[in-house]
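Missing here is one protein chain; the remaining ones are kept as they sit in the complex.
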Amino acid sequence: MLAKKNKEFFELMETIGSIRPLLAILASALVIPLIILSRGSPNLRELWTMVGAVLKFMIVFSMLPMVLAGTQIECTLAQVLPGFALQLRVDALGMLFALVSSFLWIITSLYSIGYMRGLQEHDQTRYYSFFALSLSATVGVAFSANLLTLYLFYELLTLSTYPLVTHHQDQEARSSGRKYLFFILGTSIGMILPAMLFIAHKTGTLDFTSQGIVAGRISGQATSFLVLLFVFGFAKAAVMPFHAWLPAAMVAPTPVSALLHAVAVVKVGVFSVARMITGIFGTGWLDDLGLSTLICGLAALTIIVSSLIALSADGLKRRLAFSTIGQLSYIILGVALLSKSGMVGGLLHIGMHAFGKITLFFCAGAIFVATGVTNVSQMVGIGKRMPLTMSAFFIGALSVIGLPPCGGFISKWHLVLGTVEAGQFLMLGILLVSSLLNAAYFLPIVYRAFFCSPSESMFEGPMAEAPTWCLLPPLLTALLSMVLFFYPQPFLRLARLGVQAITGG
Amino acid sequence: MGGMTEHLPAIIVAVPLLAALIVTVVWWFNDRLCFPLSVAAGLVVCGASANLFQKVLTQGVIEYRLGGWPPPVGIVFRVDHLNGLILVVVTLVAFLNLVASRRSAEKEFRDKVGAFYALFLLFITGLFGILITGDAFNLFVLLEIASLTGYALIGIGSGRASLSGLNYLLMGTIGASLYLFGVGILYVLTGSLNMVDIAGILPNLWPSSAIVLAFLLCMGGLFVKMALFPLHAWLPNAYTHAPSVVSSLVAPLTTKVMIYAMMRVALTVFTFDFAFNQIAVRGPILWLAILAIVGGSLMALSQRRLKKMLAYIVVAEVGYMVGGFWLGNKAGMSGAVLHIINDAVMTLCVFLAAAAITIRTGDDRLSSLRGMFKRMPLTMAVMVLGGLSLIGVPPTCGFFSKWYLISGGIEAGHLGFVMALIISSLVNVVLFFRCFEIGYFEPFMRGGEPHSAPVEPGYGAPTVQEAPVEMLFALLTTALLLLLLGLFSGQIVTRVIHQALPAVLG
Amino acid sequence: METIGTLIIAKYNYWAVVVLIAIGLYAMIAKKNLVKKIIGMNIFQTAIILFYVSIGAKRGATLPIIEHGHGESTHMVHAADYINPLPHVLMLTAIVVSVATLGVALALAMRIYFHYGTLEEDEIQKKIIGDEPDKIDSSG
Amino acid sequence: MKRLGLIAIIIFGGLLFSITFELPDLGDASSPASTHVSPYYIEHTLEDTSVPNVVTAILADYRGYDTLFETAVIFSAGLACFFLLRIPERKAPKARFYRHLTTGLTLRIEKGGRIPEESKEFERIDSAWVPNDVIINMTCRLVVPFVQLFALYVIAHGHHSPGGGFQGGVIFGAAIILFAISNNLRSTTRRLSEKSSALLGSGGVIIYLGTGLLCILLGAGFLNYSGLSVFPGLDPVSARSYGILIVEIGVGIAVTAVMVWIYYNLASAGTQEEGL
Partner (left out) sequence: MIWQLDLIILLMVVICGIAAISIRDLLGAAIMFGAYSFMMCLLWSIMGAVDVSFTEASVGAGVSTVFFVAAVFRTTRRTRD
């Protein structure tokens, strides 16, 4: 019955071939030579970065109307293996992610300029080049039509972010970089690659389809094993215990943490997991096997544990990192609930959390640039010195916690609805508890920044904000977080379309 | 010239041989001419092999009778999809290496440049000959010419090189003699030396332990030559102590060509049915391959010299190809053949990069990589690409051959092989990123003092001092090849390699 | 007794080949002196040549040089009258290969002697350990 | 190691031993080796090449390609020994030694001293002690020309009797080596310098390879000497016969030169000064 309905739905759907997805990916990669060539003049170099960013967003955005109209855009690059092509396909899910990441790249680029110049960082050319490369990889993951292509861009992302994470080239960066590679490259080679080959061998295809390709071709036991391999193997999703790289990677310059570890890298992880659940395993098959509970359980565990760790973390970026780990699992949880609202919520959270979390990271960076402070315990009274920054921080925090009037509320609302729909009341409880925990580790920072006795305050004197280019981006993203509450399109529409494509309703 | 194309196979061996002789003569009068002459010969051979491959693709198997005698009376060249493909890659790799060798050859063999180029050309002549010959005994002769020149080229290095060279010579001679012995037994039993002819006669004699022994001797001899674990002992030292320009020639080519010879002997002489169904050697050889992969990788971990580490990686890679071939299914064999060409390019890439670094630092310890990303950015970029390819990261070519090998392992249900491949990939990650870390994090040292303040590696860093132009050209071309082979691997496999595999596999 | 006698007559060359191969291999593996190893290598190679020559032998046949009259040589040549020439040709090549290998091997051995001052493998190993303090680097 | 090697060898030997029973008997005229391909050579050599020595015919024609590379192997060995051992000439030695031929006295002339001019009375030698035995010298001088003559005969008569380019070349080379051993290296290199031996070595192989390539240019295949029949007075069969002769001469030259070349380098440890 369901399958039939699905089929009808797909007949309505159109697929057109176009080179535009490829252009969207290449837009940032192609500016790299220009960036390197103009390494002598910083202004020109950063102009190229901005050109790449804007161009990329425009191309992605130009495909939005088609996707909203229910069209898929396809582009086959090369038939690299018999039966397995490097293929790009833009659907609602990918569009959602690409839109978020390419838009936030523009803002991050602006922020980078302020941050990197403010701190007089070294090797900025390398920094901008690899930044552009990693964005290419991110959009590539978003637009992948099959697991092989996704794997390619996933690995590209890992490698292109390594120099960014270890940008400082000191001992700490070195050990963090090691951890980063160990977890991410190790899992992708050790777990994803064999799992992918196993599926390819058993099914003869790796394409993402709405029903999944595994159903009926691989036994239930093997499927559960594969699910575990994928959920843990995409270590960028930081499901515990494969999360340790994320706090370590916070040694990176803040813009890197902001874009990559709030938006690109980690979201690539959860996006990949979501793709596996919807496109490879198929929701129906997972439901039949009852594996939803397994994934939900893993996610729930990660949510609670990471929130508890975040409570006790003193470094602001470290706290944000653990918060990110928890929020990522929301997305996995939402998708794994397999109920319509839950999935909408999960997918929406990719976007909503991105805006909220990037604001928080921007603020953390701005604080560091302006005062050099990195620990929460040293931020008492900072609201008086940097009121604008801390206001933005407050809004970002609200969004991440999931309170109105911020975008985060919308996604969390859907998640809650989803748990009810799926009848998973335990998960509902966990969502609520974790929201409380979120509030518990964010709000005190804000509270003590503004409301403290003068004797406690560590900052005084007149208002001294961070440089303009560090200040504007967080304000902008904070504003956008609020806007998204009132006007959650096109993300909501995209998420709904995506879920529709999967469940066929 | 239309008439000449039918003589292409002869040209492929005759031209480098002639060039070697002419270089020897010319060198006594003017040593400037050696390099251009060699390069010209390399170009001709590259063109000829590409042309020949094109012909094979359109016309199928090409047979060339030497002296006009039909087989089995005379010797024939037999070029099919398998050796046509490998020939193209081997000629290309040899050519690139020839181009890259210029500066370091002039530096290291100042007054023997002519002899170096002549030996170089004779070496590649031997390899080309092995690739195209259709005669079991002729293969031995060409094997010896390639080996003999290889011993000399390796032994010329400083320090322990001569000892490694002599060890290689002793082991190599045992290998070649075992092979010769195996061919002798085959000759006693069949009365023929032509590969195809022997294959036609052997099935009548099948339940014979003498054939099994002949098979084991041939394989054993080739295993020694290709350094399959546990017969690999000669390889790491030989490749480490050889002059770097020589190791970048010998390392990518020798083992690959020997693996080709193994395939040729197993498939064409003994036939697929015999090698895989009649005798039970598949299992043990597979386990040897697994040991080679794991052992080579682990040994590589404990090395502190770049070239020695790479040499142990070569040992592991031999395991890949041997294992893939002896999986005996279509995916595994395609993977093995694909890996021969990919690995030739990958190994060339990393060994050339190592040579470039050795030229600039005069040292191949891992610590000499310090600050190399600043000092030789392009070389290191190429090395990163080569490393990624050896790790097996898409879209470099190494990923695709690994794909076939692993799926072959899954298809055969041989979990040990799959696990070994994955472990070795992970170890390669550690190996290469250890190198990259040193190059990236540790500042360039000169005379024990950090050349630039470690706090600010960006400023006052040592000036860029890239590899010589010729070498850089070769490096960049190799890097390009790595990507191209990756992107076109689908076509290579379906259009070429599948034609080359025995028909039994479908 | 009779059968054993004929068996010996029929196979003794092969057995000699086996013995010589064993001698050669033993020298290559067990002897520490490099020149001894090289001698062993040559014995090993000649053993295989002997094997080929034994293949070519043909009872009741003569040297593979065809008797012929000048001008009109019309009488039939019977293959059974002449020893199989093909293995001889192959072995000419093999002998030449072995002398070539010998030359290169001796050249290498001389280089080793000039570098280490000895031809004994174990003494060389000791010198290597003494020469290179970073021996750990190159172990294995 | 010793014991382990011994055990391995015994096992290997046992394996080989057990196989011998499967092989055809020694001298068995009906073995496949004697019945499959080799009768063709014996029965067709005369009509194909008009060379009665079947071994020569196979060596230089039927399997001429093998032999080409066999020559190349020898050449490589010469080149390899040169490459490995040759030490570039040292500049101005400290002292020079001369021998007064009639008395057998050795003169040591320090650097800067007056060096005797080229004369029949003095001969330059390399070290204070270079043996000079008149009997050996003279005997060898007498023997060497005959050995060389025999070598030439072996090369030229290879069509009809055992022998050919290789054997002749080696014998010719051995004659020169004999001269070098009995006299000294310096007087030998004066007659056949290292340069000319290297040039002759590659020249010999070039003759072989060139003949093969010439056949291509004349429209036949590589090493197909019947292509030489375009020259006047040759039919394909006699063209093959002459082709074989040319090739054997090439082999002879190459082998002679390379053997001498290897000897020079081995005997003088690469200095080309003081022989055995």
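Here the chain labels run A, B, C and D in written order, and each chain numbers its own residues starting at 1.
Keep in mind that, in the parts below, a residue touches a chain if its C-beta (ideal position, glycine included) is under 8 Å from a C-beta of that chain, and two chains touch if they have at least 3 such contacts.
Since the structure is predicted, the reported quantities are computational estimates derived from the model, not experimental observations.
One chain is not depicted; across the entire complex it touches C, D.
Considering the full assembly, D:Gly163 is the residue among D:Gly163, D:Gly201 or D:Gly221 that touches the omitted chain. Of the candidate positions D:Val143, D:Leu214 or D:Ala269, contact with the hidden chain is made by D:Ala269.
The set of chain C residues touching the chain not shown comprises 9, 12-13, 16, 19-20, 23-24, 26-27, 31-33, 35-36, 39-40, 42-43, 46, 49-50, 53-54, 56-59, 61-64, 83, 87-89, 91-92, 95-96, 99, 102-103, 106, 109-110, 113, 118-120.
Although one chain is not displayed, chain D still touches it through residues 27, 53, 55-56, 154, 162-164, 166-167, 170-171, 173-174, 177, 181, 259, 262-263, 266-269, 276.
Methods note: only the chains that are shown with their structure count from here on.
If you compare A-B with B-D, the chain pair joined by more contacting C-beta pairs is B-D.
The most distant chain from chain A, with centres taken as the mean of CA atoms, is D. Put simply, the C-alpha centre of chain A and that of chain C have 69 angstrom between them.
Between the Cα centres of chain A and chain B there is a gap of 43 Å.
Distance between chain centres (mean CA atoms), chain B to chain D: 32 Å.
Across the assembly, chain A contributes no residue in contact with two or more other chains. Multi-chain contact residues of chain C (touching two or more other chains) are listed as 21, 25, 55, 86-87, 90, 93, 97, 100-101, 104, 107-108, 111. On the side of chain B, the complex with chain A involves touching residues 388, 391-395, 400, 403-404, 406-407, 410-411, 418, 422, 425-426, 429, 433, 437, 440-441, 454, 456-459, 486-491, 493-494. Chain B makes touch with chain D in their complex at residues 3-4, 7, 10, 14, 17-18, 21-22, 24-25, 28, 64-69, 72-75, 109, 111-112, 115-116, 118-119, 122, 125-126, 129, 137-138, 141-142, 144-145, 148-149, 151-153, 155-156, 162, 185, 187-193, 201, 208-210, 213. Partner chain B is touched in their complex by these residues of chain A: 78-82, 84-86, 122-123, 148, 151-152, 155-156, 159, 163, 166, 169-171, 173-174, 177-178, 181, 185-186, 189-190, 193-194, 197-198, 200-201.
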